[in-house]
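Only a single protein chain was left out; the remaining protein chains are all shown in position.
Take a look at subunit A:
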Amino acid sequence: MASGMQEKQYTPSLLNFFIYNPTFGPREGEEEKKILFYHPSDVEKNEKIRNVGLCEAIVQFTRTFCPTKPAKSLHTQKNRQFFFEPEDNFWIVMVVRNPMIEKPNKDGKPPTVEYQEEEILDTVYGAVVRECYSMYKLFNGTFGRAMEAGGVELLIQKLEKFFYRYLQTLHLQSCDLLDVFGGISFFPLDKMTYLKIQSFVNRVEESLSLIKYTAFLYNDQLIWSGLEQDDMRILYKYLTTSLFPRHSEPELAGRDSPLRPEVAGNLLHYGRFLTGPTNLKDPEAKFRFPKIFVSTEDGYEELHLIVYKAMSAAACFMISASVELTRDFCEQLDGLVGPQLTLLASDICEQFTVNRRISGPEKEPQFKFIYFNHMNLAEKSTIHMRKTASVCLTSVHPDLMKILGDINCDFARVDEDEEIIVKAMTDYWVVGKKSDQRELYVILNQKNANLIEVNEEVKRLLLQGIMTASA
C-alpha cells in the first residue's frame, strides 16, 4: 500500500514520570526507598533505580556550577528530561520522547528513525511539570503534609492515586506557549453587569455564612475570584480543562430538548451541582465534595469545593473542610443560588449578544494573536480553539507555534521591553512585543508586506487597545 511507503510522524510523548527523594534511601542497597512514584509502573526495578540515580547525579553535578540554580533539563538525541524540585529534596522528573520521523526503507530493511531534537521547548514542558505538582497540591496539599499525616506510605498512596489518573490526561503533543503562561481567560463584561455579579456573590456569602470564598465564571471564563491569584490559576485550569468539559456533553445533548428546570418556591431555575450530589431529591444522595488546598497567610487551608452551574454561569463556593456539609445546606444553597444564578446567566448572555451585535458580524481577521499579562495572568488567544478535555486545538501550524515559543524564551532572558519581528518560512510574519509585564504575539498573514508595513499593522492593533483595555 502507498501509505506504507510514506514517512510517519511521531509527536512528543511521555516516556517516564517519576518522583523521588534522595534522603529516603541514602545507603547502598536502599535505593529503591528513594522512589515514591514511577511511571510506567511495570518498569523493572533496577532500571527505575538506574534512572533515578542518573537524575540525581546530573543534578548534583550541575549544582557545582551554580548552587542556586540546578539543572532544569537534559537534552539527548532521543528524549528530553525535565527536573523540578517543588519541595526540599523532593524531585519530579518527566522524560519526554522527542518527536521523530520514521522513513521506510526499501528491501524490507527496518525503517530509519530521525529524532527532531530541537523541536520541543524547555519552557513549555518545564511548565507542564510545574503544573503537575500544582494540581497535585491543589487536591492533596504539599508532599510534606502527607508525610506529616501518614509518613512515606501515605505519600506514596496519594501520589499513586493522583498521578495514575492525571498522567493519562496529559497531552504532551498539544502543549504550547499557553502552558508557559498558565493564564486565565477573563470574560469581558460591562461595569453594571459586573457589579450585579458582585452583589450576587456578596449576598450569597452573607446568607450562607459558611462560604469562605467564591469564584464566578461564565462560558469557562473567569469573572470574579475571591481566591488569591495563584490558587485561582490552578483551580481555573482544573475547572476549564477537566471539570467543565466532563459536564458539557449532557448540556449540549440537552439543547434540543431543553433541560428540565428545577422549581424552588415558585421560581424556575436551571441550577445544578457539578460537584457533590447529582440529584438533590435522591434519598440516597451523598453530600461529599472534592476537597482543595489553598494558601493562607500562614500556610494552607483545606476547603470543600462546591461547583454550581446554571446555564453558562458557574459559581464555585468554598467552605472550610472542617464543616460537614449536609442535605439541608445543599438544599438551601440550591434554593437561594439556583434562581439568582439563572437570572444572572440570562442577563450576561443578553449583554454578550448585544455587544456582539454592536461590534458587527465577525470577520475573519487578517491576524491572530496571543496576549498575556503577567500582572493579572490575563490571557487571550485567537489562535486556540475551544479547549476540550482531550485536546487543545490550535488554528495555526505547529512551526508558527514553535516560533512564538522561541520568541518567548528570548523575552524571558532580559528584563527590558523588547520587540522581535520574524518572517516565517511559510510567508507569515510573526511579531512579538514585550512591554513592562505584558507580552503580545501576532501572526500576520500578509506575505507581500514589508517590515515597515508589518510594524505599522501591529501599531494599529495596539491602538485598538488589545493591551490596555480590560485585562
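The rule is simple: a residue touches a chain if its C-beta (ideal position, glycine included) is under 8 Å from a C-beta of that chain, and two chains touch if they have at least 3 such contacts; residues count from 1.
We take it that contacts and distances are computed from a predicted model.
S.K.: Select, from "Regulator of MON1-CCZ1", "Proteasome assembly chaperone 2", "TAF1A polymerase" or "1-aminocyclopropane-1-carboxylate synthase", the UniProt-recorded name of the complex's unshown chain.
M.R.: "Regulator of MON1-CCZ1"
S.K.: Using the touch definition up top, pick the residue from A:E7, A:E47, A:E228 or A:E350 that touches the left-out chain.
M.R.: A:E228
S.K.: Taking the entire complex into account, which one of A:T76, A:N376 or A:N450 touches the absent chain?
M.R.: The single option touching the absent chain is A:N376.
S.K.: From the list A:E148, A:E350, A:D417 or A:E453, which touches the chain that is not on show?
M.R.: Result: among the candidates, A:D417 touches the missing chain.
S.K.: If I consider the whole complex, including the chain that's not displayed, which of A:R27, A:K69, A:R165 or A:K191 touches that chain?
M.R.: The one listed residue touching the chain not shown is A:K191.
S.K.: Would you indicate which residue among A:E28, A:D107, A:E206 or A:D298 is in contact with the undisplayed chain?
M.R.: Reading the full complex, the residue touching the unseen chain is A:E206.
S.K.: With the missing chain put back, which residues of subunit A would touch it? List them for me.
M.R.: Answer for subunit A: residues 186, 189, 191-192, 194-196, 198-199, 202-203, 205-206, 224-226, 228-229, 297, 375-376, 378, 417, 436-437, 468, 470-471 touch the chain left out.
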